[in-house]
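There's a structure below that I have some questions on.
One protein chain is absent from this view; the other protein chains keep their places.
Chains here go by letter, A and B, matching the order in which they are written, and residues are numbered from 1 within each.
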Amino acid sequence: MKRDRVLAQRQMRRTKNLGAVMGIALASTLVLAGCGGGSGAPAANTGDSGEDVVLELWDTDTRPERTENLKTLISMFEEENPGITINYLGLPTDSYMQKISTAIATKSTPDLVTPKASDISALVAQGALEPIDEQFEAGGWDEQIATTMTESSKAASPDGKLYLTPATSLADVIYYRSDLFDAAGLDAPTSWDDFYEAADTLTDKSIGQFGYTIRGGAGFFPQFVEMVYPKAGVDTFFRKDGTSTLDDPKVIKAAEEYAALYNKDTAQSDLTADFKTMVAQFGAGGSAMLSHSIGSYPSHVAALGADKVEGVAPFPSDDGSTILTGWMTTGFSMFKNSEHKEAAWKFLEFTMSAEGNSFWAEKSGYLPGNLEVADEAWVTENQPMQSALAAAAAPDAVLLQQPYYLPEFGSITTTDLLPEWQRVLQGDLTVKEFLTTAAASLTEAQQEYLGK
Amino acid sequence: MALPTLTSRPKRILSTRSKPTSGRLARFYPYFLIAPAAILTVVFLVYPVGSVFYFSLQHSNVTQPWKDGFAGLENFIALGSDPLFWRSLSFTAQWVVVEVGLQFVFGLALALLINKTFIGRGIARALVFSPWAVSGILTTTIWILIYNPSTGIGRYLADIGIGEYGTSFLAGDTTFWAVVLAEMWKGIPFFAILILADLQSVSLELYESADVDGAGKIRQFTSITWPHIRQAVIIATLLRAVWEFNNVDLLYTLTGGGPASSTTTLPLYVAQTAIHDRDFGYGSALTVVAFVILTFFSLIYLRVTKSKGDDK
Partner (left out) sequence: MTALLTPPSTAKSVRRDSAPFVRPLSAEKKRARRIDRVLTYVPVALFLVFTMVPFYWMLLFAFRPTGSTSLVPWPITLDHFSTVWNGSGFGIYFQNSLFVAVMSLVVSTVIALLGGYALARFPFKGKALFLVAMLCTQFVPGAMMLIPLFEIFNTLGLTNSLWSLIISDTVFHLPLSLILMAGFIRNVPMELEEAAWVDGCTRIQAFRLIILPLLKPGIVAVGSFAFISAWNNFLFAIMFLSSQDRFTVPVGLSYLLGEFGADFGALAAGGVIAIVPVVVLFAYVQKFLVQGLSAGAVKG
């Protein structure tokens, strides 16, 4: 019995030592981590005197190349503005809104953010952004920035004020495989008839090639608008009386032609095609045409090579009018709770200045807001951009403004309409029924907005 | 069922004096032990869970703040006449039952297989358990790649003549099973790992003596294996069911709840409503309903599976 106790005690000591060792290891990890990752607010904003200001910038569309470009833009700015440092934080493209909303609700917003026009309404409704109209005018920017872009940016907000710098803009184009067109003896498409014909000719199910990729899945609405409104020749989303034009007979007719493409000239899988799937199909040679914005041009070039893919702006309507779609501005904004608004404004100015804007727009592949920059060589060399600009130069071209200022616009066109659109493609719902219901919801939202 | 004891001395009847913790303090011993868990839960979860209940009674939409205010039971009444709510509810039941059932069956089979001795067992074990280590985002990424019609298995099958080009497993009648399969890939190891760990405490001698007695494999399973792992399986199944109920990562990314809302579970609907559409009040009401349903079914489940003599 004594032997057992001695053995037990010896084991106890061993385990005690082990325990001590583990305890020390644990404690030291804690201490080390405390230095690095311990509790603490984000980098403290030192000094209100204007010396050595640190700004926090949140990026809403973080991707490896874009992050690099944005960081370069920031360091270009920092070089010219010693005393201002900007800390970069990348938010994932699919969940940035949730993070920003949480920050707003808990009063922990940063100084700067990179919104798109479609984000503005939600952010302004939460009282998060600082209007920049005064500084914009005072700095003479209204003469340096393309008016259409400035107008677009203001139109995105419920109160019509300017909340983001009109730094860059997207534009819708239809991409097509120039090599497949050549091989089939087709010229580059210049009209809707060309388009629908080519979609048919280039479809060959037996080799897995389809004429077009129709977006049936998440985010379908912008492409729907791109392919329907220009053909219909309707240049506004809402009539003067606040009713939606979605159930306009011309829109319905164009939409019927568009929806008829599904499963005839497009893959059956397009029913759930989101951006990734569409681009993958286009890049793998599964489809000859694709509708998207100029922003995805680099992806297509990377997958296929610049000699195989070209982009063309959506074609004029049957009665000859040119409707421009997808011209959504993306830029930079400052938060209302920022403690360094002057420094933040300096950065916002930089994004619109010739130097900053040129760099940023070129690297992003978006249309520049600065008028000087629009004349630069790289703009001319970007083929889809040129096509979009050429269409915009048409004398009667009208920019179709999507009603981003409506708070329900996002949820109606994504969550509500998507299942119905899929039902249309599956043949369970007629286009007319779909558009009538959609028009009703949007009309309701618009009436509420007008009545406010 | 005697197991080797530490010493070869005859077992002595324990007197209260030799029990290690006696006296007045002994009664509080268990409470001290569960204190850390209880404290953490109370501090970090009571307020958040409570706030969800609070918001279910409010109109709350941060992007339309003029509509905010007390709603009473309006959200719940709206729920009742929301067809998508009922559809998502029935789909959720289908999803959970099929998913957990299949994961359990295959997980059990896998655990029993891996428990045997065979060449390459160690490597096989390491490999078949590895899906569990893969994060949610990656799992969905991998399966997106597999199911993608242009670059996935479908395309290669079409190359050799099976199926058509441009068809997607996720866009037709096969959607449900495609997602089930993807989720199973991740869920089977969960059960397998647990059951395997549990199986370790079954004495090999029991099987040996059963062999000698002439009991077949099936009999051995029902009399030795199953009673032993039963408790762990019951709990694991319940927890897994709750997890499958609430976790929408895969569904969200693979199908987005579609096509045409055919694969929307209740929590996915909550995510769409509360997070995407920012109607936090309605979303909270949906969450509360889900909470009540889960509580109800958990209690029933536990009662039904409680056997005589088991303490919870």
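The rule is simple: a residue touches a chain if its C-beta (ideal position, glycine included) is under 8 Å from a C-beta of that chain, and two chains touch if they have at least 3 such contacts.
Just so you know, these numbers come straight off a predicted model, no measurement behind them.
Summary of contacts with the chain left out: across B:93, B:215 or B:235, the touching residue is B:235. Considering the whole complex, the residue from B:80, B:122 or B:214 that touches the absent chain is B:122. Panel shows chain A; residues 1, 4-5, 7-8, 11-12, 15, 26, 29, 33, 37-43, 56, 61-65, 67-68, 87-95, 98-99, 102-103, 105-106, 108, 110, 219, 275-276, 279-280, 283-284, 295-296, 299, 302-304 of it touch the chain omitted from the view. Contact between chain B and the unshown chain involves residues 3-7, 11-12, 14, 18-21, 29-31, 33-34, 36-38, 40-41, 43-45, 47-49, 51-52, 109-110, 113-116, 118, 122, 124-138, 141-143, 145-146, 151-153, 155-156, 185, 193-194, 196-198, 200-204, 208, 228, 231-232, 235-236, 238-239, 242-243, 246-248, 267, 270-271, 274-275, 283-284, 287, 290-291, 294-295, 298-299, 311-312.
What we mean here is this: only the chains that are shown with their structure count from here on.
The distance from the centre of chain A to the centre of chain B, each centre being the mean of the chain's C-alpha atoms, comes to 36 Å. Partner chain B is touched in their complex by these residues of chain A: 4, 98, 101, 104-105, 121-122, 125-126, 205-210, 216-218, 266-272, 274, 276-277, 280-281, 283-284, 286, 407-408, 410-411, 414-415, 418-420, 422-423, 426, 428, 452.
Within the complex formed with chain A, the residues of chain B that make contact are 7, 61-66, 144, 148-151, 154-155, 158, 164-168, 170-172, 255-256, 258-261, 272-273, 275-279.
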